[in-house]
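One structure is given here, and the rest of the page talks about it.
Moving on, here comes subunit A:
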Amino acid sequence: MVQVKIWGSLRHATDGKAEVEVEARNFRQLLDRLSEDYPGLRPQIERGVSLALDGMIYREAWFTEIGPDSEVVLMPFMTGG
Partner candidate 1 sequence: MKSMHISTTINGDSAEFVCGPDETLLDVLRNRLGLTGAKEGCGTGDCGACSVTLNGRLVCSCLVMGAEAEGAEITTIEGMAEGDQLHPLQKAFIDHAALQCGICTPGILVAAKALLDKNPDPTDTEVRYWLAGNLCRCTGYDKIIRAVQIAAKEMRSA
Partner candidate 2 sequence: MNMQYARPETAAEAAGLLAAAGGTTRVLAGGTDVLVQLKSGMVEPELIVDIKRIPGVRDITKEDGGFRIGAAVSGAQLGEHKALVALWPGVVEAVELIGSTQVQGRATMVGNLCNGSPAADSVPAMVAANAIARIEGPNGTRDCPVQDIPVSPGKISLKKGEFITSIFVPARPKHTSDAYLRFIPRTEMDIAVVSAGVSLELDGDGTCTSARVVLGAVAPTVVLVEDAAKAIVGTKLEDAALAALAKACSAACKPIDDKRGTVEFRTQVAGVLAKRAALIAYDRAGGRT
Partner candidate 3 sequence: MALDLHAKRVFKQVGTRPPRPDGVDKVTGRAMFGADATAPGMLFARVLRSPHAHAVIKSIDAADALALKGVKAVVTSDDFGLPEDMFARDVQDNCLARGKALYHGHGVAAVAAISDAVAKQALKLIKVDYKVLPHVTDVDEAMKPGAPVVQEGRSEENVGAGLSQNVTTYCEFGHGDLKAGFAKADKIIERSFKTAATHQGYIEPHACLASVTSDGKADLWCCTQGQFAVRTVCAEIMGMEASQLRVTASEIGGGFGGKTTVFIEPIALALSRKTGRPVKMVMSREEVFKATGPTVSSSMDVKIGMTKDGRITAGEAKLRYQGGAFPTGTVTMGAQSAFAAYDLEAVRTYGWNVMTNRPKEAAYRAPGAPMAIFAVESVVDEFCQELGLDPLDVRLKNAAKKGTKSAYGPTFDEIGLVATLEAATAHPHYKAPLGPNQGRGLSCGFWFNFGGNTCVSLNINTDGTVGITEGNPDIGGSRASISLMAAEELGIAYDKVRTIIADTNSLGYNDITDGSRVTFSVGLATIEAARNAIRIMCARAAKIWGIDEDAVVWEDGAAKPSGPNAGDFEPMTLADIAAVSAETGGPIAGHHEVNADGAGVSFGVHLADVEVDPETGATKVLRYTVFQDAGRAVHPDYVEGQMQGGAVQGIGWALNEEYIYNDEGKLQNAGFLDYRVPVASDLPNIDTVILEIPNPGHPYGVRGVGETPIVPPLAALANAVSRAVGVRMTELPMSPPKLLKALSGKG
């Protein structure tokens, strides 16, 4: 199981939880599980999210492997100038 930290305004979709647990070995699975377990997250996931794994931010990358002790943080999709 992976602990995923979500940002505050998504808590409306996670019964108020700041951290949710899903079964996933990589980002693709993680996003799929999140969408299934918390349908309220789906619109945001479809609009785009980044994921931080142990402090490193990934914008896309389905097959990035997640270890059991990894720190996983869901973030909005990043844009820049």
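Quick note on selection: all candidates are chains of the complex that A comes from, given by their letters.
The definition used in the following text is that a contact is a pair of C-beta atoms (placed from the backbone, for glycine too) under 8 Å apart; a residue touches a chain by one contact, two chains touch by 3 or more; residues count from 1.
Given the structure is predicted, the values throughout are model-derived calculations rather than measurements.
**Student:** Determine, using the touch definition above, which of 1, 2 or 3 touches subunit A in the complex.
**Tutor:** Looking at every copy, the candidate touching subunit A is 3.
**Student:** Under the touch definition given earlier, write down the residues of subunit A that touch candidate 3 in their complex.
**Tutor:** Result: residues 5, 7-13, 18, 40, 43-44, 47, 52, 54-61, 64, 71, 73-81 of subunit A touch candidate 3.
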